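Quick notes on the structure that follows.
All protein chains of the complex are present and in place, except for one that has been dropped.
Now for chain A:
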Amino acid sequence: MKKQSVVKKFLYSQKVAPYVFVMPFILTFAIFFAYSIVSMILMSFQKVAGANTTFIGLENYKILTNAVFLKSLKNSVFYTIVTCIMMIPIPMILAAMLNSKHMRAKGTFRSILFIPALTSVVVAGVVFRLMFGELEGSFMNQVMNLFGVEPIIWLRKPVTVWITLFFLCLWRWTGVNMMYYLSGLQQIPADLYESASIDGATGMQQLRYITIPLLKPTTIYVLTISIFGGMAMFSESYMLFNGNKSPNNVATTLVGMLYRMGFEQNQLGIASAIGVIFLLIVLAVNMIQLRINGTIGSKKGE
């Protein structure tokens, strides 16, 4: 009885309570995240065959200089760059237009543009795979027919594969990014625009000197999630090709390679090495992002 009350007193003290509150995080972090990262780094230096592991140094990393892996890395980087170029200006302009005082039924349009974000990558992938199907009657081929273009086998050649992937990305994420920009726009004080228009600034000048600079925090955020989302892209390609098997690896991504090595070919060491490279890329991007953010923060503080 007495012992129990000591334990209780200990657990209920103000010193210990915070640790009790954050304990779920400490546990899941240690078990699932830290353990995974450590075992991945270890495995990347090993040859794993069943229960037998042998240390092989950098062999796994050396294998990764092969053409297919480099192609997958290039694909991921290309996808990331193009999606960043698309997914920042387009949602920003749409948000600015939607936020304009001339606009009617703002709420309705905002909701409609958000709807694609509710679909899973699977449902979106199913529709896009079929829309961009190779049959003459597939929707996109019907559209091309209006322009007198012969039916296209969309999911075979690199150019049309990328067009499909970018359309899919544009369709799913424009509404969400636009929402970020809308909330960013609402934080810009209206009197800034008033005094600018009194000074004779045109709409374009206001956009250039007020809207875009003040949206910088939003842009940095959108850029960050776009980079991570882009580099992690896999499910979209998996859905379009009904598996991790695009012709001639046109749309095999970094994660696609990781999946192929780790889950399809049982090359655990190589897959781990890919994971480590991916982790390093993520951390590098973060360092850069923190630096940019840091300088902005200090400017704000001054």
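Assume contacts are C-beta pairs under 8 Å (C-beta built on N, C-alpha and C of every residue); 3 or more make two chains touch, one makes a residue touch a chain; residues count from 1.
Criterion: contacts and distances are computed from a predicted model.
Novice: Considering only the chain that is not displayed, what protein name does its UniProt record carry among "Na(+)/H(+) antiporter subunit C", "Carbon-monoxide dehydrogenase small subunit", "Carbohydrate ABC transporter permease" or "NADH-quinone oxidoreductase subunit K"?
Specialist: So the chain that does not appear here would be "Carbohydrate ABC transporter permease", according to UniProt.
Novice: Who touches the missing chain here, A:17, A:70 or A:149?
Specialist: Only one of A:17, A:70 or A:149 touches the chain omitted from view, namely A:17.
Novice: Consider the whole complex, including the chain that is not shown, and state which of A:5, A:111, A:197 or A:248 touches that chain.
Specialist: Checking the options A:5, A:111, A:197 or A:248, the one contacting the hidden chain is A:111.
Novice: Just to verify: which one of A:144, A:176 or A:292 makes contact with the chain not shown?
Specialist: A:176
Novice: I need the residue numbers on chain A that touch the omitted chain, in ascending order.
Specialist: So the residues of chain A touching the missing chain come out as 12-15, 17-22, 24-26, 28-29, 31-33, 35-37, 39-40, 43, 94, 97-98, 100, 102-105, 109-131, 133, 135-139, 141-142, 171, 174-176, 179-180, 183-184, 217-218, 220-222, 225, 228-229, 231-232, 234-235, 238-239, 242, 255, 258-259, 262-263, 268, 271-272, 275, 278-279, 282-283, 286.
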